[in-house]
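In this view, the complex is presented without one of its protein chains, the others remaining in place.
Each chain carries a letter (A, B and C) given by its place in the written order, and its residues are counted from 1.
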Amino acid sequence: MQRLRRLRQLGLAYLAFPSAEHSRFTHALGALAMGTHAFDELVGNAPERFGDSVHAAYQRRLVRAALLLHDIGHGPFSHSCESVLEVRHEARTGDLIALPEVAAGIADLDVDAKDVLALIVGDADNRYPALRELVSGPNLDADRMDYLLRDAYFTGVSNGRYDAEQLIGSLRVLERDGRLVVGIDRRGVVALESFVMARYMMFASVYFHHTTRMFEHILHDVLRDLWPNPHALDPIEEFLRWDDFRVLNALDEARSEAARALRNRVRVYALAAEFNAERDLKLFEACEAALRERFGPQNVWADSQAQLLHRLPFGIGEESTVWVDGPGGAVDAREVSDVIAKLSGKAYWRKLFVRRDSTSSGEAEIVSEARQLCAQILAKL
Amino acid sequence: MQRLRRLRQLGLAYLAFPSAEHSRFTHALGALAMGTHAFDELVGNAPERFGDSVHAAYQRRLVRAALLLHDIGHGPFSHSCESVLEVRHEARTGDLIALPEVAAGIADLDVDAKDVLALIVGDADNRYPALRELVSGPNLDADRMDYLLRDAYFTGVSNGRYDAEQLIGSLRVLERDGRLVVGIDRRGVVALESFVMARYMMFASVYFHHTTRMFEHILHDVLRDLWPNPHALDPIEEFLRWDDFRVLNALDEARSEAARALRNRVRVYALAAEFNAERDLKLFEACEAALRERFGPQNVWADSQAQLLHRLPFGIGEESTVWVDGPGGAVDAREVSDVIAKLSGKAYWRKLFVRRDSTSSGEAEIVSEARQLCAQILAKL
Amino acid sequence: MQRLRRLRQLGLAYLAFPSAEHSRFTHALGALAMGTHAFDELVGNAPERFGDSVHAAYQRRLVRAALLLHDIGHGPFSHSCESVLEVRHEARTGDLIALPEVAAGIADLDVDAKDVLALIVGDADNRYPALRELVSGPNLDADRMDYLLRDAYFTGVSNGRYDAEQLIGSLRVLERDGRLVVGIDRRGVVALESFVMARYMMFASVYFHHTTRMFEHILHDVLRDLWPNPHALDPIEEFLRWDDFRVLNALDEARSEAARALRNRVRVYALAAEFNAERDLKLFEACEAALRERFGPQNVWADSQAQLLHRLPFGIGEESTVWVDGPGGAVDAREVSDVIAKLSGKAYWRKLFVRRDSTSSGEAEIVSEARQLCAQILAKL
Partner (left out) sequence: MQRLRRLRQLGLAYLAFPSAEHSRFTHALGALAMGTHAFDELVGNAPERFGDSVHAAYQRRLVRAALLLHDIGHGPFSHSCESVLEVRHEARTGDLIALPEVAAGIADLDVDAKDVLALIVGDADNRYPALRELVSGPNLDADRMDYLLRDAYFTGVSNGRYDAEQLIGSLRVLERDGRLVVGIDRRGVVALESFVMARYMMFASVYFHHTTRMFEHILHDVLRDLWPNPHALDPIEEFLRWDDFRVLNALDEARSEAARALRNRVRVYALAAEFNAERDLKLFEACEAALRERFGPQNVWADSQAQLLHRLPFGIGEESTVWVDGPGGAVDAREVSDVIAKLSGKAYWRKLFVRRDSTSSGEAEIVSEARQLCAQILAKL
């Protein structure tokens, strides 16, 4: 657990938002607090769904253990690390929970390690479907409830706040096609709207910030140099030795340009243009082609929201979003909320970057030329 | 001015949000502060747009005087009063500014009263088009910038907050088709998004709250009883004698059911159903018809967003929203922001109310029956 | 109850802090919420002190009813009104609770009206001593816990905030000399310190603000003109007809200078000097004498903290402050907290005012002369 203190919740985002230096450790404590509060609310509203008091107490211990441990499988700089090492953090979680000292800790909490693991990485056929949604569901999980607020607090982005108390107070266990799901009471729609908006704004302002994305792109190369063998961290003891701080120290010895750029915050790429909507796809492609032709393909990087591992879209196509209880039965949130309907669906955000040293002209000229190139294409249409 | 201390900024909203007791006086001070800050930002970024320093200083005094006085034409319970007395508050403003004591005050500020009036109620051909937008424009005016934050603070609705400092910091005077307009710098798009979202949420949560709307509906009858002659307050001295507090005192003597309901917060109507989107219009009509048939037309009240005097939609049809400066020239905010595009356009919010004493059955039965009736219609489609 | 919406919590403080327009109604709801939270904490920590579950539930209803009603005896502008009408608001409370409609409301809550009254105005021999402390105790009552935070929020004075959640979380029922008292757990000392500091700062910044105090002084004369007969409001129906708004309307007709000053915020007096500590008493007397001699006794007003009805000093002399539980038994808060010891004890705050029209010289000259006069006396010593 203490290792999570050395993994930053937002990875490299501190290079764009200096105060975003908070760790996964504090997030784990926060998710634990949020989830406990949410669980108590669900039980208070429908105790009959949680069995007798002994069984309800077991489920409370279980959901708390799972939330505390839900991120222990993360390596340094999480998602970048995963793609270099070709292993998802969820896969690590099972190994870690099996370690003697972790197993002993779980046993002390008087819960079954198999149940804990199932809540964190389990599939929909879980014995405790409502708890699984609280821990690792796609929309109303305590993980997300905590990280949105926490990331907003530590980046200072005021739009990421939402009314957590009111949202949690409106959580309900509903029955839907014979299965228990976590939904909300009709009175909680405004709080849910604020939650969906906060999520949207945090993606726009923070998670997809061009400075952060650029350094994450660079980090990928750095990690590949650091671990040329993708199985280097497969042994669990070796994996546990690594954290963000050790990677940053290792950069000190590394002499590659990328390593120096990361350590000294040298912005190797500049943002040339960005695109937000489906109708912009053609423009995006035209701009990308023009930049590649002018500066060379190796000097242009196209980023898209789909490359983020966080899932922005709140409900795509037929998939349900959040169930809302009401006089005529549960309905999808998009039907009772205009704003949720508008903010749901696939996102088409894209950014185009160009290397600042693409040609022999000065940096400022390259950036200005790239932006003008895109501006002309945009003006034409 | 001191009379504004006895006019509540949100009229009857305190019957839904108990702490929304703030006055138009504090709003006038806030709009003054916001507008001064915005003016200084505009001048700092493009001093050449504001003439020499003497002229710039005159414009600063002018915009401050106009913001301080922009609401003096309001009567008690503003919009309800206007519809009963058939006179808009802007029309009063001219009369008030001509009063000797107000004119003397304006003269002390060393500004021309005609210029002040033109900023408050003027048309687009103003001598100072950018200042007019700051005072009474449709989107980026200091009036709105203040009241959104203020109403959010005093109702306690957390979603109404937006990043005012960043929004004001990105304000720019732009030239568009040969006219000066107030727009924003490209870096301010996220702040503008938060502003548009805050506006949307304040409408959904506060301005169109069913309890407030219900009491405003009742108030209309009360005011009509109080002033059977719509010209009763035409003499300016008589108009000035009235404020929210005097109306509330007058209710004490009035013996009508509506007056008692207002004074003692008796909720005469109950919400039967609400509708948010264009596709719901048919459903709305079907529900309204069913309720009218069952409870009698006189016992059903259909409210729609269009009856609000605050303008929700952020840009309708071809009309521009906010100009955003960028490398390829100024573009409409909807083109650079996905979320602004989604939240713009006409709104189709509707609410259906039924009187709690519509039939001889108990209140609870009436409300429950009305809701079931609507729920059945909704479930069918 | 709805009448409390027309009594401002801070009386005339809005003339110094424009946004301090909140009512006693919102304070009553806040005290109810705080007190319920505090009660639940006390019961959760020591259920055996509250009897069986039926009895504990009764006490919960009781403390809630008392907090909701604790201020119903207040007249317009509370304390000023009391001194003019020679009746304390607590004395009214009994009469009001006996009114048929209030009695019916209390009966609906299933509590005994005598018990409610005893918690609000009762003496120390109450059947429920811990509840009485929560409702109307001198230090840890929910009344004070709410009004400090609320007044800080609505005046915008940031120093009035304290950590209410932590303070309430540390409340404990302790036994002291055979009686139950409300105290705190040792871990709550820092929260208690923040509470004591907040109280101190709110007195310094808000309750004893010179502008508010000056208008309260003027109000006294206005009310005496309004009700020349101190028994004018003795009949309860007459008393109930009056609220802040009716008084302010009545001022409109009144033609005295004081009435006009209040209605138009004319600052009749100016602050000449202020004194904070015991050692300043001699200086204060010298300054008062000098001002009276120079401007005439009728033009000088000396205000002291002792004239406030709110009690600032946190513990005087031998009297205990707050009991703090610890390994060696309960001790007084002054013994475990350096800062509480320092901020306890009698306060010696004084202010000297002079009428702005005391002599035939201009206003500015009078104020400046009065301040110089005092400054010279201060410089000499």
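Couple of notes before you dig in:
Keep this in mind: a residue touches a chain if its C-beta (ideal position, glycine included) is under 8 Å from a C-beta of that chain, and two chains touch if they have at least 3 such contacts.
Every value quoted in this text rests on a predicted model; they were computed, and no experiment measured them.
Listed by label, the shown chains that the missing chain touches in the whole complex are A, C. Within the set A:37, A:61, A:88 or A:263, the residue that contacts the chain not displayed is A:263. Within the set C:284, C:323 or C:349, the residue that contacts the chain not displayed is C:349. Check C:41, C:90, C:163 or C:252 against the missing chain and you find that the one touching it is C:163. Listed by residue number, the positions of subunit A touching the unshown chain are 2, 5-6, 14, 18-19, 21-23, 25-26, 29, 154, 241, 245-246, 248-249, 252, 263-265. Residue-level contact of subunit C with the missing chain is found at 158-159, 161-163, 190, 193-194, 197, 200-201, 204-205, 276-277, 326-329, 336-339, 341-343, 347-349, 371-372, 374-376, 378-379.
Here, only the chains that are shown with their structure count from here on.
Mean C-alpha position of subunit A lies 49 Å from that of subunit C.
For subunit B, the set of residues that touch two or more other chains is empty.
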